[in-house]
Structures are given as C-alpha cells and as structure tokens.
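Omission of a single protein chain aside, the complex is shown with its protein chains in their original locations.
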Amino acid sequence: GGKKSSDSTASSSESAGSSKSAAIAYDIGGRGDQSFNDAAFAGLEKAEKDLKVKGAEAEPTEGESEADKVQRLTELARKGNNPVIGVGFAYAPAIKKVAEKFPKTTFGLIDDTSVTAPNIANLVFNEEQGSYLAGVAAAKASKTGTVGFIGGVEVPLIKKFEAGFTQGVKDTNPNAKVLSAYLTQPPDFSGFAKPDLGKATAKGQLDSGADVIYSAAGLAGSGAIEATANAGKWAIGVDSDQYNQAGLSKYKDKILTSVTKDVPDAVYNLIKSVEDGKPQTGEIRYGLDKNGVGLADSNPAYKSMAEITAAVEKAKADIIAKKITVKTAP
Amino acid sequence: MPTWHFQLLPRQGECVINASSPPLAVELNGITKRFPGVVANKDIAISVRKGTVHALIGENGAGKSTLMKILYGMQKPDEGTIAVDGEQVSFSSPADAIARGIGMVHQHFMLADNLTVLENVVLGGEKLYGIGSKARKKILEISDAYGLGVRPDALVEDLGVADRQRVEILKVLYRGARTLILDEPTAVLVPQEVDALFDNLRELKAEGLTVIFISHKLGEVLKVADDITVIRRGTTVGTADPKTATTKQLAELMVGSELPTPETRESTVTDVAMLKVQDLRLAATDPDGVVREVLAGIDFTIHKGEVLGIAGVEGNGQTELIEALMGMSLPDGGVITLDGKDISTAPTRKRREGGIGYIPEDRHRHALLLESPLWENRILGHVTEAPNSKRGILDPKAARKDTERIVREYDVRTPGIEVTAASLSGGNQQKLIVGREMSHSPKFLIAAHPTRGVDVGAQAQIWDAIREARREGLAVLLISADLDELIGLSDTLRVIYRGRLVADADPATITPEELGTAMTGAARGHLDATDNPSAAADGDTTEDEAR
Amino acid sequence: MSTSTVSATSAAPKKDGGRRKVTLPWILLMIAGGLALISLVRVISGADDLTSVGQVSGALQLAVPIGLAGLGGLWAERAGVVNIGLEGMMILGTWFGAWAGYQWGPWTGVLMGIVGGALGGLLHAIITVTFNVNHIVSGVAVNILAVGFTQYLSNFTFDKAPGGSSKQSPRIDPITEITIPGVSDWLATLQGKHWFLISDLAGVLGGLVTNLSLLTVVAVLLVPATWWVLWRTSFGLRLRSCGENPVAAESLGVNVYKYKYIAVVVSGAMAGLGGAFLAIVSTGIYQEGQTGGRGYIGLAAMIFGNWMPGGMALGSGLFGFTYSLRLRGGSENVHAMLLLLAILLVVVLVWQLYKKKYVQGAIAAACAGGLFLWYTLTDSVPSQFVDAAPYVTTLLVLALSAQRLRMPKADGLPYRKGQGK
Partner (left out) sequence: MKKFDKDRLLLAAAGPTLALISAFVLTMIVLAASGVDPIDPLRIMIDQAGYEDVQVLIVNQAGIYFLAALAVAIGFRMNLFNIGVDGQYRLAAMISAVVGAKVALTGPLHILLIVLVAMATGAFWAGIAGILKARRGVSEVVSTIMLNAIATSVIAWLLLPKNLGVQPAGSNDLTTGDIPESGWFPALSLPGGDIYGFTFVAFALGVVYWFVLNRTRFGFDLRASGASESAAQASGVEPKKMIMTAMLISGAVAGLTGMPLLLGESHTYNLSFPLGIGFTGITVALLGRNNPVGIFFSAFLLAFIDKSSAGLDQNGYAKEIGTIMQGLIVIAVVVSYELVRRYGIRRQQQKVGEELAAGHALKTDNKEVAA
C-alpha cells in the first residue's frame, strides 16, 4: 500500500495540467456499442481533432459497484483530465462524491440532473421532443392506423421516448393505436443487445397491423429494423441517423427517419467550454430548440413526403414555441 | 483326522493336481499387484484345469477379486505372467480378455440399472449379433439352453438379485466365453437359487467350459468345486481337494482359526415384550395405478433376549418392514410399540435415540459415508448421543477415541481411523457398523443380512456380538438369506411371503431345505420338521389375482 | 427350474410396467388436448395472436437455440458428464459463427460455429474426463474463458472490420428461408378465420412451414437424429452406458474415455451450432452478450425433458412459445395465459379430487379462483410480469407435473479406469 493508484502519473500530468486532456467514463457496454457510448466517443474524437485535446477513456466492468465508479473517476480526475465526463445516469452518485474532492475539475454528467455542484455540468436531452416528432411522422405515414414502439429496457429514460412518441401519434391521429413493448426489465440490460428479441417483437407488432415501428432499443433495434424492412414497412431509428449506419445499409430504404440525440455535440461543447476557460455548469439542456434532439431527414423518400415533413416542421415549431408540452412519462 | 491334500505351492506353479489332467485353461504365475498402501497380490500362482470348477477362497481383502480382475484385464499386474490355454498373454483391457474367451461375473453387479437386460448383455459385444432382434433371439436361445429364464426387455432396475445374477452369467455366455470367473456369485442367493446356479455350472462344465469360483460359503465350495486354491493376505497358501477336505479344515487354512457356527442353543428369551408390531399395513400404488399390498397385516412381538428370524425370498416385504420399523417410511396402518412406548409415528432419529440399532442390508447405501473418515462414520446415526455430541455440539475428540475403541474391540482391520470408510474391505466395514450400533446398547436391533459378503472370521465376530447383546436382553429382528445363520441364531422363525408372515418354525428342528421350501409360499402355518411341506400349500391364490 | 419359480412368485411390487410408457399416441393426445385448451382460451379472450402463424414461427425460432443447447446437454449428460459450460460453448459458437460467417458466407459460419463450440467441449472433456475435475467447476471455467476469449478476440477482429465494432460483428448474409408457397398462404388464411381449433391447427402448421430457415430444419432434425443415434445404434448404447455405469461398460471392454470425449465434444458442437444459429439466423450479427443465459435455459429444458430428446424438445418449445408470446403480444397474450392457467388449475383440481387429495385440491382451487379474478378484473398484465411469463410457466409446469425425472445414474460422477469396485 502506501500510494494511490494514480500517484505515479498524477504529478506528471498535474504539472502538465495545461497540456489539455479530457476523459470520458463509459456506461455499461463501453466503446463499440454503436450507440450511446460510441456517440460520446464521437464527441471526444471530434474534440481531439478540432481542439487538439488528449482523450482518455475508461470502461466499467460488469457487476461493478459505486465504489468502482468513484475510483475510476478519481483516477481520471487525478491524472489531470478536465473535463471528466460520466456517460449515463449511473454515474450520478459517484460524480457527486468525486466532484467534491476535485473542485477545479469540471465533471460532465449525461442524462441526469439530480446531482448538482458548481463544477458539475448536467448534460440532458429532451428525448421526448424528438420522439414526439417521430410520433407525428409515424401517424402520418401509417396506413393502418397502428404503429409500434419497441423499447430496449423498461427504464425511465426509455419511457421518455415512449411517452413522446405516443403523444405525437395521438395528437396527430387520435384514433391511431400505439403498440408498445420492452425487451427486458432492469437490471437486465441485455434488451439493448439482443437483436433477435427486437426482431421477434417487431414481427409481432407487424402481425398485429403496425406499419411503422419506432425502436429505441440500442442495438436490438437493428433486429426490429430488419424485420420491419423485410416486411416492407417503415422503421424509425434512434440516437444517431441510422439511415447512414453501415451495418444497416441493406435496410436503409425502409428507415423512414431517426430520432437523433446529439450526444457527440454535447460532449464536444463541454470540452470546448473548459478549453475556453468558461466551463459549462449546471443543467445544459439539449432540446429541439438547440437541435440537441431532432429528426433525421437523410432518406430521400422521407424528404419527398411533403405532408409528413410539413406536419413535423409544424410540430417542431409548436414545441419550440411551447405551444405543445411533451410529457416525459407515459 | 481325515487326510486332505494340502501343500505349499512350489514357486513354479506347475500343475500340482494330476499330471494326466487336460491342459491348463489358465495359469497365473508370480502375480504381484500393489495398491496405494496395500499389496493386494504378492507372487500368486494358480493353475486352473480345463473343464473344471476351480474354487478360490480366502478372507475378505485376501486379494481374490484383484487377482481375477487381473486375469480379466481390468487391472494390470505389476509383476507376473498370465497364460491362457498354454499361451502367454498380456491384457490391456477386458476386451482383450473377452477375445481370449474369458468372462467375468463381478462381485458387485456390473449392470446399468437404467438399461434393459438386452442392452446390458449386448453392450460391448454389439459386433456379435447387433443390438436388435438377432441379439434378442440369441439371448433367448442361451437363456433357454441353460434355463436362465431371462426377459430381454425388462429394465435391470426392476430385477431381483437372482435375476441380475443370471443376466451377468448370460452376459458372459453371450460372448462365447470358455473360462468363466464368478466372484462371490452366491452371496445374495437363497438356497434354491444357489442350487440352480450350481446346476448351471455343472452344465457348463459338461460342455467343457472352465469356471473359477469365489465364495465365502465353504459348504458350497466343497459341493461344487473340483479344485480349491486358498489365498491369504495376497499370496497362495495352499490347495485342497474338495473330495476329502472339510469346511473346518478349509477355514483353518484360510484364517488359521476355527470355523464358527451360528449355533446358539441356550435360550435367553424372556417374557418381557420389547417390540410389538400390530397389524402393520402398507400399500404401494404403482405409477399405473395398481395398488399392491406390500405389508399386509404384519403382527409379531419380540421379547427381551429374543432373536426373531425372518426368512423369505428377497422382495417379499422385508425392506419395507425394516423401513417401517426404522421410520424411514410411514406405513398406512398399524401400531409399533417399543418397550411399551408407541413409536408408530416417531421420526427415525427419535427411534434411534429410543434404542433401535440398525444393521442395514446395503451397508454402502444406508450405513456408511464412504468418503468420510471412520470416526465420522462412527457418529453417523448417533449424532445426538454421547459420546458423539453434547448439547448440539459435536465432540470429535471423544468420537475419535470411541472409534479407536470399536476398531480395537471389534477387530476392524484398518491402518487408522482417519482413512475413509471406502478404503476398508466389506467385512471390516461391517464390523465397524456392528460395533457402532452395539456401542449405544440398543434395546432392539434390526440386523439385515449382517454377514453378507463377510468372511468366516468376521462372521464369527459378528455373531458373537449379537449373541452377547442378546444375553443382556437385546431383542433382535434378524433378516438373512443365509438360512444356516437364520436357523442358528434365531429363537423364533417366521416366514414372510408377499407381505404376510405366512408361517413359523422352530429353529431347533427345522432344516434349511424345509425353510427354503416354505419361503416359496409352498407352506403355511406352523412348520413341523416331520410335516410334508407341500401338504400345506393351498389357497394362496386369492390375493395374487391382482398381479 | 426351481429358481425361476421362486423369483416368479416373489411378491415385491414389481416396478416394471409401472412406469407409464410415454408413447407416441399419448404424446399426440396430449398435444391435441393442449391445443384444444389454448384454442378455447383464444376464443374466450380474443387474443387471436395466441396461435397465429407468426406466433408459432417466432416460437420455433426462439426455441431452436435453446433446443440445440439442450441437445448438447443431453449428449454430454447421457455419457455422464454434466455440462454447465453450454453457455460458454454457445458463446464460442456465436463468435466463431459470425467471424467466419461475415467473411465466407453463412454456411461456413455455421461450420465454424460448430467447430468453436466443439473446441469448448474438447476443453471441458480434457478437464473432466482426463483430469477428473468436478464437472461443474470445469463448466464454470469454460463459461468464464469463453466470455473472456471472445471479448478479447473481438478487439482484434470485428473492431477492424467495416460495420463492426469491438462488441459486434459486421452483418452476415442470411441463410435461405423456405416457405411452402401454396400451403403456407392457405394455412394463414385458414388461421385468419379464427375458427375454434381448426384455425389454431392451421396456425401451428403454418408456423412450421413459413419462413423456415434451412438451419432451423437442420436443427429440428437433429432431435430425432440424436434419439436414433443414442437409442438405436451400438455407438449410442455404449455412449449411454458410460453415463449409467461406466465401470460396467469398462468391464465389457468399452473404452469409456473415448465415448465420454466424443459425447462432450458433440455436446459442445451442438451448443456451438445453437450459438451460430443465434448469430446467423436469429440476428444476422454477433453481439456481445447475445446468448444471454440461453445455455442455462437449454440445460433447464433438458432436465425438464427428463434427459430425453423428445422431452427436451418439448421443454424448449415451451420456452420458445412463452418467450414469443411475451415478445409479440406482450400483455394481451400473457393476459390470456392467465385464463389458460386458471383452466389448467381447474383440471388439476378435478384430478386431485378424483385422487382424493383434498388439500392439494383446495390449493389448486384457490389458485384457480385467484387467477380467474385477476383475469376478469384486469385487461392487461404489467409488463414486468409479462417478462417473467416464460419462467413462471416453467416453474408451474414442473411443479404441477408429477416428477419422475431420472438422470443417468453416473451423471457427474468421477470415473477412472481400473478404479471401479
């Protein structure tokens, strides 16, 4: 014993503290999940390129506890990284503890506003707003009047997606029916990683008459997209613009649109603010107004459907103008 | 003293019997086999003539089974040579031995319970007749030829011991063996079954087959063997001529002590009832819904100092009776009273604490923790009693000390009390069990086949232990397939048949043959030595219709 | 011969003939009864998806990986080796299957998945058979290793591939799916009529002939094939004898080690195939954590099926069906299942009363009543409970069915040549 895990490097990097470096600590799944974590990484990558900061990353281990998160964040902070970003609400309690110990370091916390401090930036998104637009698009695109929602794991975050989507559909077509399903229950987060479950669920919804299916299920969504596309129906993607995702190129024509969540920008902005000497603090909300969430329009077929795009644009304007308030829980 | 052939074998195992006899079927020379901590065989030499029944006798652990396993290719000898039909051979697996025409019926059944008879028989020999109808035909053919009465499609699990024995023999014959090794084939058989087996053996011999036969029952050995080889502590100590030798002499040769008898004539029976069983009933429902009476109104009383012997063919309710008495299964009706206390619904532990001692028929399954040391086995069954524990806390020190006492007093041959029970030979395991049960001065002892598979020396000790306790007022329920033992030890004899006590007999006058007949259900009521047993055979069809 | 009379008259309750032989007519009858019951429930509840073509075809696809894992377990345990490492072998199957599959086509992937699983099996065989280590320890170790190796290797392989990442492989080309043209549509139409029993039968049959991947066909055929090999060939007899009484087998010249090795390697291959199926057919990609405990479920299905191929298939079918129910219709389907359960419990109640077991009967009555109430007072089941449906169903079926499980006698026991008693 006798030393802290970062002592060896701490002195060197602290002295070189101005040699800029930023760190992200991933959520379960880590880099390579082609979803949430990869989005955060994209932000870091951009910062590395544009701002010439050095990026550091750390992945969680399965079944770890809060103490491990504290240790990981501490180590990242002590090595002189600034900001240190915790990807996912699971980091909230840990960041609360560590932020106290490193008042000079800025901590980014994605998807959570329950923990606040002068050196904590809460990066949150109005997923429900993006989803609302998807609901509008789905209701307009549906011929059967039945649309589907598939959530990966039934947690409050994903329920926000469901709530916005359902509201969007109902506001557009009060008679429409929304089928919704979740693949697994927490803490079994494998629902984000089992495309076969997404596929089976999508097939079920298709058989029940759904002709537009919105899946907020991480990778499992690819299964849903596959099934939907194979049935010749519309799929709506999530998080990033899935129309452009390499793994889904086979089905891209049937990906109507995707609800985007601009995690990369949020990460980048935070790093930039620290670099600029004006670190962000408190709740940084990314909504439709800031284009922090939105609806992708890369699919030419989508763009050509004027009625839909018009309805979506109108809804978007209404939300930004606060004429419509989107619920965050179903 | 009658003359009988006895000589220390010369080092070179030349044929000592008769120069003009037919060529040797098997010749083992200088066989040595070491196991961790024991030398099972040391420089053994045996010569077996073709077309004879050659008996191999010796105490428990003398090394008989090991020697035979070597001959059968299941063990590799450390030293020594094997010759079959005059040819030097070296077996690396039983397959080699089988190819040489050697077959073995093992001491412990080598049958897979979940497989059918057919599957058990054809296993390993599928090339011969396949595994289908051709094999079935062949099995029935052999079965008929030797009167084995084997049903190819029965599950082995459902067979009684005698049937299993016949399946084992059939397995050997099916492979066309010319030399048969039978390792204690009679230990579990009743007299009629033994006779039938011997008939089979004679038939085999008549066809020119050679049989090597191991048994602890010296009477049988004399009856069936042509030659006898005696093994003691891993070496051959001599041969004997069955025409002239007596069991007494054989025993002396085996253990260097006198042949014990189970005789116990002076009566110690008192008129104080110790165990009273009234109208014990148990019906078992088969999965297909047929209800069978396993115990049908069993009634008996055992007094202090009395040994009640129960004779019966295995499977007539003995096991269920014991389980009911021990509280391991609850009967449907009836009252069990021990020393005036009703224990009908008491759990097993309460009964044991109340003074029931138990020597089960299957010691490996019911009396021992094979992988635990001896001293823990000494605690088994008496964990709540002194000296094993005090107020719920074990006292290993006292238990160890008492184990050493048992080992000493009951002459359990073991290198120590820390060795596992599995490393003791069967006879020594049994002595430990008897010692343990007797150590808690039981009021009532259930002794099921207490000397099964036990050598003559150990037998005597076990009998002595029972007799002594009986003198002190112990009541004993004795169940045994060894009718000499049953008649010799018991004060009262009852015959169990299809869950009923159908007959009783006076051990002073009855003969094993008469008793054996009664066991088949051929006789009822009181058996008199002068009675013609078959005269009493009647009216036992009614309750059997259901079957 | 005197002995035969002795034993013939022996009075013990002969156990033979007692065990109810589960024959084909019996099974068909049971299936028909079950279908009628489900049909009844469907008509009452209006949950028409219960026996739809899609439902059955989905159930089949979900059941196949479980069934293959179960078959794997069956092979190993029939030879006396407990295989809790199925999960790991399956993981190897997903990884190898995807790795080869995306580069050289799906069938190569299938082959490599089998090889990957077999390698896991080989490792398990070496540890348990040669080194005689506790089978469960070895299985656990195989599971850990498989997770570690595949995740580690993904860093070097999929990470570099286009469309892949360190957790996920590029997309694999699909395996041909067959749909019997006329029949399939006709059955679907018939099913669409929602007639009692007829539509359900059409749905089931339709599900079995619609969008059927060739690999599914292979997997389903492996069930009877396994039965045939293990119960109708001398190879199978020897293999099974090693699980029942290896010392007896040894005493008849059977090379027990050899058969155990073969069995465990085949077991791994089956599990590997199950993994490959998951990667190639079910999802089209490798995905870290994709097996999600299916190896264990397969093991459970095998125990459920009494170590027999048919029973195992039934068990995996049950899992597949309940999974599919919850995934496809969610709460509506599962809500209908409440009714089914209640009816089943009434059947149990009647049976218990007939057997004069009043206490059990009372329990069954109480449960049935509760379920009826639940069914009538609500119109959906919370999604959390919907999720639990497959597992609750399995527990209930196991608890209600008479347990007459008999595992191979020497299953899990150490064996060494020449050490037998």
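By letter and in written order, the chains are A, B and C; residue numbering begins at 1 in each of them.
Note that a contact is a pair of C-beta atoms (placed from the backbone, for glycine too) under 8 Å apart; a residue touches a chain by one contact, two chains touch by 3 or more.
Note that this is a predicted model, so its numbers are computed, not measured.
The missing chain, though absent from the view, touches A, B, C when the full complex is examined.
The chain that is not drawn here is touched, among residues C:L29, C:A225 or C:L395, by C:L395.
Only one residue in the set B:L128, B:L370 or B:A398 touches the chain that does not appear here, and it is B:L370. The chain omitted from view is touched by exactly one of B:T116, B:T414 or B:T517, namely B:T414. For chain C, the residues touching the absent chain in the complete assembly are 123, 127, 131-134, 136-138, 140-149, 151-153, 155-156, 293, 296-297, 299-300, 303-304, 382, 384-385, 387-388, 390-392, 394-395, 398-399, 403, 405. Not every partner is drawn; the one left out touches chain B at residues 34-39, 42, 78, 233-234, 326, 328, 347-352, 358, 360, 365-372, 376, 379-384, 389, 392-394, 396, 404, 407-408, 411-417.
Although one chain is not drawn, its touching partners on chain A can still be listed: residues 1-7, 56-59, 61-68, 71-72, 74-75, 89-90, 92-93, 111-115, 122, 124, 154-157, 160, 185-188, 283.
As a convention for this text, only the chains that are shown with their structure count from here on.
Mean C-alpha position of chain A lies 75 Å from that of chain B.
Averaged Cα coordinates give chain A a centre that lies 37 Å from the centre of chain C. Work out the mean CA point of chain B and of chain C, and you get 44 Å between them. Across the assembly, chain A contributes no residue in contact with two or more other chains. Residues of chain B found to touch two or more other chains are absent.
Residues of chain C touching chain B in their complex: 1-7, 9-20, 232-234, 237-238, 240-241, 244-245, 247-255, 404, 406, 408-409, 418, 420-421.
Within the complex, the chain B residues that touch chain C are 72, 74-76, 93-96, 98, 104, 106, 108-115, 119-120, 122-127, 130-131, 147, 149, 154-155, 157-158, 160, 162-163, 171, 190, 192-193, 195-197, 199, 284, 286-288, 290, 292, 294, 313-317, 497-499, 519-521, 547. Chain C makes touch with chain A in their complex at residues 49, 52, 54-55, 58, 61-62, 154, 159, 162-168, 170-171, 278, 282-285, 287-290, 292, 323-324, 327-330, 383-384, 387.
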